[in-house]
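Down below is the structure, laid out as structure tokens.
A single protein chain has been removed from this complex, and every other one stays in its place.
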Amino acid sequence: MLNNADLAAIWLTLKLATTVTLLLLVLGTPLAYWLAKTRSWWKGPVSAVVTLPLVLPPTVLGFYLLIFMGPQGPLGKLTESLGLGTLPFTFTGLVIASLLYSLPFVVQPIQNAIEAQGRHLGEVAATLRAGPWDSFWHITLPLAKPGIVTATVLGFAHTVGEFGVILMIGGNIPGETRVVSVQIYDHVEALEYARAHWLSAAMLVFSFSVLLALYLLQRRKSADGWRYGPQ
Amino acid sequence: MARNELSSNTITGNFYLPLRQQDGGTENFALDVDFKIPGSGVTGIFGPSGSGKTTLLRCIAGLQPCVTGSLTVNGTPWQQSGNPNRSLAVHERPLGFVFQQPSLFPHLSAKDNLAFARKRASTEVSNEEYDEIVALMGITALLGQRPDTLSGGEQQRVAIARALLVKPRLLLMDEPLAALDQARKREILPYLEKLHRSLDIPILYVSHSVEEIARLADHLLLMRDGRIEQAGSATELMSSADFPVHLGDDLGVLLEAEVIDRDTRWNLLRARVAGAELWVRDSGESLGERIRIRILARDVSLTRTEDQQSSILNRLPMRVRDITPDADPAMVLVRIVPQRFDTIASYTHIIARVTRRSLHQLALEENSPVWAQVKSVAIVR
Partner (left out) sequence: MAMLFSLVARAEQLTIAVASNFAAPMQQIARQFEQRSGHQVKLAFGSTGKIFAQIYHGAPFQAFFSADQAKPAQLVELGLAEASSRFTYAEGKLALWSSKSKFVDSNGEVLSHGSYNRLAIANPKLAPYGAAAVEVLQQLGLEESTRRRQVQGENISQTYQFVASGNADLGLVAVSQLLQDGSTTKGSVWVVPEHLYSPIRQDAVILQRGLDSSAMNEFWEFVQSAEARAIIRAYGYRTAQKIDNNINAE
């Protein structure tokens, strides 16, 4: 069934997905809030950049990251001058790549949830003497909870399923960058179809369960009949 | 010093705000107002849809940023024209706002909605005050419920209580009943009247309902096309025949009266207005109580002689003061005053809406003596 290398890959994948999801929630929520509220000219370009990973082939992203984080790239020069070395072939490098790659999956559900709230309840909160920050924590965020749950699940699942980018910058180091999807690829390439099957099936079941749980959760929420401000 | 005293009990301000018409019309709309409102009691802001009532209220609250605008509430400046630094943000203004739309936070219970406000109140809300406000709005039994399990009227009562719990120094109400059906409105109006009686903070009440304004307002701002057309006491303005807003069947007079006698046998009260006495149905008012009554122009008919056989109780000897045309070409408005009065205070008149043909048959002209038959008199509060 699953050997130690497979288990190590699974563990690494879960570690990566958890780290990336937590970071994305912290970074993506303010970004989603800004996108939902702003009337700035920058909204268009920023939205486009956030959405890019949805349409770009992962290999394009991986290729540019390899160059960008490499010793000649701007980020690589920065990390080297800080004495951190370069990021490709490291867990940190994978985290950064995955942040970019999964960004739209976290930002968009939260942004949609905040946009659906409209401006009314924010105004209500202001007339109840709640400042912008207060209002964000106590009104906007709790009301965006279904969106945040969706974002968490999608961000996690998508990072687990990431392959192309990691293949490009990972270097296939056991315990460091060899995640499940790469391990499966190796099995297939080496014609170890039985082992590929086990791992693929595990991944399939995992992804299906996650999405099913999400669907059930969403259905319960809508049955609760939450309404977001005036229609 | 004198100026200070004067301004310490008024709300003064002016706003100029050009806005593009919402419905895509090319004509630009501008709110352009300059006002001075008494710093206590209920001031009704009345006018047709699109006249800028809500915009004015939002400017006062700060919800609608308005750079060319100043506002001083009972001596405290809230904003100064062209000086955005001196302008208080919405959450810094000690106000309560009751919206037309449902406004309870859906993720919080009624009780937690109230707690949200209480926590952020400008001064601490004691338990007594809290209980008083909850009792005033009659929501004690609703506190555990979630907003979506409350009726529209119940939600609005919780929302009003919530607005009061921030301890506002000015309460703004933007058509709080407009989204409710007739039954819910009747359910909630008594609470608003209680509010009026038991609060000592000024209330600005936006409405396009004559009934609400007649019942609640002490003062009135009449708005049209972004401007304030008239301002003054509610009874005075609402009794004028040339009321700027076309009221149709709602045209009438609003009179301050005093209960002077009670007829327990027929269940009636005798009420005295300046220069006349009227029978009204007894709904429990006490002797000596000041009441406000409303007589609609369509409920007043005119006879040359007193008709003793009539079922109508209130027959008053009056004389014609003036006659003005109605919007309906078949009708005229006849303003009549008590016969015994030589000098006529403007609020003592009654308006009768009669056909032009009757006017001709009765040969009425200015100063003709006439009997007014008042079919119905409503105590509005």
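A and B are the chain letters, set down in written order, and residue numbers restart from 1 in every chain.
Throughout what follows, contacts are C-beta pairs under 8 Å (C-beta built on N, C-alpha and C of every residue); 3 or more make two chains touch, one makes a residue touch a chain.
Worth saying up front: this structure is predicted, and the values here are computed from it rather than measured.
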Ask   = Who does the absent chain touch among those shown?
value = A
Query = Looking at A:Leu25, A:Ile67 or A:Val95, which makes contact with the chain not pictured?
reply = A:Ile67
Note = Which of A:Glu115, A:Asp134 or A:Asp186 touches the missing chain? It is A:Asp186
Request  = Just name the one of A:Gly28, A:Pro53, A:Pro88 or A:Pro146 that touches the chain not displayed here.
outcome  = A:Pro88
Remark   = Missing-chain contacts on chain A, rising order, are 63, 66-67, 69-72, 76, 85-86, 88-89, 167-169, 171-173, 182, 185-186, 188-191
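The criterion applied here is as follows: only the chains that are shown with their structure count from here on.
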Inquiry  = Per the contact definition, I'd like the list of chain A residues that touch chain B in the complex.
reply    = 120-121, 123-132, 134-135, 138-139, 142-143, 145, 225-230
Chain A partner contacts - residues on chain B that touch it in the complex = 61-63, 89-92, 94-97, 99, 101-103, 105-107, 116-117, 120-122, 148, 162-163, 166
